[in-house]
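As you look at this complex, bear in mind that one protein chain is not there, while each of the others sits in place.
This part shows chain A:
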Amino acid sequence: MSSVEISVEAPIEHQIQEIAYDGTEIYQPPLTLSENLSKCAARIDFSKTSLEDLKKEDDKKGDEDVKDPTQLQSSLWPWDSVRNKLRDAFTEICVLSDVLSIAKEKRYLVLDPVPQELQDTKPMVQVYARKKALSQAANVLMSGAERLRNTHSEQRNNRNDFHIELLRLRQNWRLKKVSNTIIGDLSYRTAGSKFMHPGTFEVTKAEEDPPSDGNSPSSSPAAGAQPPCPKANSALRVNVPSELQGVAYIKVITQKDQEDLCTANVNLMGHGQNITPQVGVWQKTLEFAQNVLFCKELFSQLAREAIQLQAPIPHVVVGNQIRATLLPGIQLIISLCHSTGQDPTPPGPINDHDHVLEHSLHQLLREVHHKNTHHPFPHPASGPLGPSKKHMLAGPMAADRHELLEMSKSQTLLEQIISQAQHIFMRKRTQYVLDTLARDVKDPQIVSHWNLMNSPTMSCVKINIVTHGYDTINRTSLVIHVKERSLKCICRDGRVMHLSYEPQELRDLILCQINQHQSACLLNLAKCMAWQVLSNSNHLGIGPVEPLGNASSCLLASPNGDRMIAVQIICDPQIDVKVYIARSPRQDFFPSPLVPGKFWEHLGGHFKEVRFDKLEGKNFLNKMEFLMASLTSSS
């Protein structure tokens, strides 16, 4: 069948539309070209796109052709169905484009690939996989838990917990939290300081250093026999600003013509020795830093005052040194030593006065601090807190301008320390003068008793001049008040003498007192011996001019009046005594034309000098006693 090709053609005759009863066939008029086109177009099924579909459709066309013309004819317009179908297609295209745009936008719709149906896995594999997953998760959990437990137990076992240390730090220092860091305060501002330095330090957690962990807990409770090495066993670290690191102290030197007289070092380094064992090593660091701050404040205050003060010899501030003149030729040098090195170098030689000046400087600034915070009561409800009680009373008491000016005068730190240094110097000088005199003058003994109660600028010494063995006969005592630049001597008879800082004045005064002591003693002794005092003068106006005032003298007569002793006590730089004796009337009297009667002999006469140093006796009074006794007994 396939070999024979048969062509099927449409017959070339018109289709019969109807056959009339008379047998005439009415032919359908043949379709025009446009009709044919529209018919063909109407046949297109737009819903079928593929070629196969078209082919299949071709088979069925025969049946449909029957109906189609009716539809065709029923429709108003031959292209109507085509138009409808095109419009449907257009609608579909629009929808497609919308969907595409929505899918592309990904705002409203996300397209997921639809998986194909998978190959089936065995349930046991899933179980194993899940088991493995669970065990891995459990491992993560276990390791995390282990880490937590470790840190916890470490905190519990380790005595150096950060928080414990922080608590101790908090109990001793001011701390506050600023965002994520803990800031501490070293300054003395709460104690009344007005120093501008912030004086803050930072507290951080120390990083772990494993090698020191083993020995630190064993060594730290061991009574602190040796200081534990820093940072070894502290969970806490303090960061002190670099300008406060190291060790600082204030050195005070009194210099006389470039020669050191006394030195003082203000350092509070010994202060931190007795750290209670539960306080960490940071305590020492902080104390050093605070000490540095204190020294800096002290020095800046002193330097400011040194510049402001109007001294007769101006103070000099050069670098870290203040020079002030105490007394002529004597200088006070205050210098700030700040060593930032790690190892604190031991300060230089410390004299006896070390602690005194150190303490006073320290105390003076503390006092200023104290005054800044402690205002005298009652506090005014309105008005400034500053003025002192005196000032507040000035109004009610109607003080005048002079009094107010007096009140406003206050001594600065530098003035106070200078006056203290001056006093120390004066005291040393007075001691030296008294001791050399006591050493040099053997005969009347000079005993000086220093008063134990004294103030930094005032001390007191009591001087007794006695003669050994004759204490009861006479005792010359005087009191010397040693002030800053002057001395005040109060004698027993009420005389008050003011001396300057020159040591020679004191020396002269004491020599003069010795002189008077000797003569007063002699008078008393003569009374005891029943000798008569014929004359007595403390200031003998005759004889050679003495370097120190005049010699004193007295003239004694024996009980029966036949012998006389003349004593001259010379107050040379050395006490010198000259004794003369005279006898009247002489035993052997020969009347002469010039002296006819014996009674003339009573006028007294030839004094002969006694070689006093050859006399028996331990001292002047003793010798005099012997002399008087021998002269009395012989008569």
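Here are some notes:
In this section, contacts are C-beta pairs under 8 Å (C-beta built on N, C-alpha and C of every residue); 3 or more make two chains touch, one makes a residue touch a chain; residues count from 1.
Assume contacts and distances are computed from a predicted model.
Going by its UniProt record, the hidden chain of the complex is named "Mediator of RNA polymerase II transcription subunit 22" among "Ribophorin II C-terminal domain-containing protein", "Mediator of RNA polymerase II transcription subunit 22", "Alpha-1,3-glucosyltransferase" or "E2 ubiquitin-conjugating enzyme". Annotation: of A:14, A:163, A:485 or A:498, A:163 touches the absent chain (contact as defined above).
Between the chain not shown and the residues A:239, A:419, A:448 or A:532, the one that touches is A:448. The residue touching the chain not shown here, chosen from A:177, A:402 or A:539, is A:177.
Touching the chain that is not shown, out of A:14, A:130, A:389 or A:606: A:130 (per the contact rule at the top).
Among the residues A:26, A:145 or A:629, only A:145 touches the chain that is left out of the figure. For chain A, the residues in touch with the chain missing from this view are 114-115, 118, 121, 125-126, 129-130, 132-134, 136-138, 140-141, 143-145, 147-148, 151-152, 163, 166-167, 170-172, 175-177, 182, 435, 438-439, 442, 445-450, 452, 468.
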